[in-house]
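Right, I'll just put the structure down here and ask away after.
The complex is shown incomplete by one protein chain, all other protein chains being positioned as in the whole.
And then chain A:
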Amino acid sequence: MTSSETLLQVRNLKKYYPIRGGVFGRKIGEVKAVDDVSFAVKKGETLGIVGESGCGKSTTGRSILRLEEPTAGEVEFEGADLTKLSGEEMRRMRRELQMVFQDPFASLNPRQTAGSIIEEPLIVHGLGDAKERKEKVKELLSVVGLDSYHAGRYPHQFSGGQRQRIGIARALAVNPKLIVADEPVSALDVSIQSQVLNLLEDLQETYDLTYLFIAHDLSVVRHISDRVGVMYLGRMVELADRDELYEHPIHPYTRALLSAVPVPDPDAKRERIILTGDVPSPTNSPKGCAFHTRCPHVMDICREKRPEFKDQGSGHFAACHLTEA
């Protein structure tokens, strides 16, 4: 399924939020939510992005789709730099890139019926006439496992899992090439999570979709992803094929993160790497490597120089000075 063709190339993406204060609202600082992130998504693959809350993974997803305007960087999608498109060009481009949101309760307009939520992208992109659109809505509902009479209902009449299915049907409506799924299952009960994950996998096969899958749940990401990227404090620290990353993590943060995954076996021997301290504030991120304040293997260079995010062999990227030592 996965080809080597690149669908989305993100280069040096930055998103800084200004902090304003004082009487005249001067800029007194900035939150570096996404700080120089680069990666590529290949056609047909699922790239998972993991990281703890506040590490900038959702902001990365939204900046790529320009739901948040990126501060700097390039987002190349099929040869076009999305960050350079005008508002109207970007609006039309949204046909190719859709998003599934985290919160199925807040992300559906309570005033719209499920049918109209799913139909709207077809209308705004001028796809099909009224009859064709109704057919398409019916088809999409059945594809995501709902019934066609559900079209007339409002979001509050559905359960969380059903709502997320509506969100997925809505994203699929315009036959996009890329779907950015921002924690699509984290708001759902565990029993519903696996159904939605399986649905996403089935849809990928049927519609030849490419996913950028953002999550904080390591086992969910492992289940669904072909490659996995790890983010820490607005930066990408490691990116590799799924099995490579889970079996042979390079970056100390990735290792600590993976050691925290619960193993469903009480007798299993595990070595937990317990990190000390807290994640530094993104308003005042540390000089050098962002992780040096908590890294068990910290060296002098880590405090001074930001490590380069580079290929450590066969597509395993990491940003760590240890690899050079």
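Criterion: a contact is a pair of C-beta atoms (placed from the backbone, for glycine too) under 8 Å apart; a residue touches a chain by one contact, two chains touch by 3 or more; residues count from 1.
Please note the rule applied: contacts and distances are computed from a predicted model.
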Omitted chain, identified by the protein name its UniProt record gives, among "Glutamyl-tRNA(Gln) amidotransferase subunit A", "B(O/a)3-type cytochrome-c oxidase subunit 1", "Peptide ABC transporter permease" or "Transketolase, alpha subunit": "Peptide ABC transporter permease"
Absent-chain contact - pick from A:92, A:287 or A:305: A:92
Of A:39, A:77, A:101 or A:211, the one touching the omitted chain in the full complex: A:101
Of A:55, A:140, A:178 or A:192, the one touching the omitted chain in the full complex: A:192
Residue among A:165, A:306 or A:321 touching the omitted chain: A:165
Residues in chain A touching the chain absent from view: 62, 65, 67, 87, 91-92, 94-95, 98-99, 101, 103, 105-111, 120-121, 124-125, 145-147, 149, 152-154, 156-163, 165, 167, 170, 174, 191-192, 195
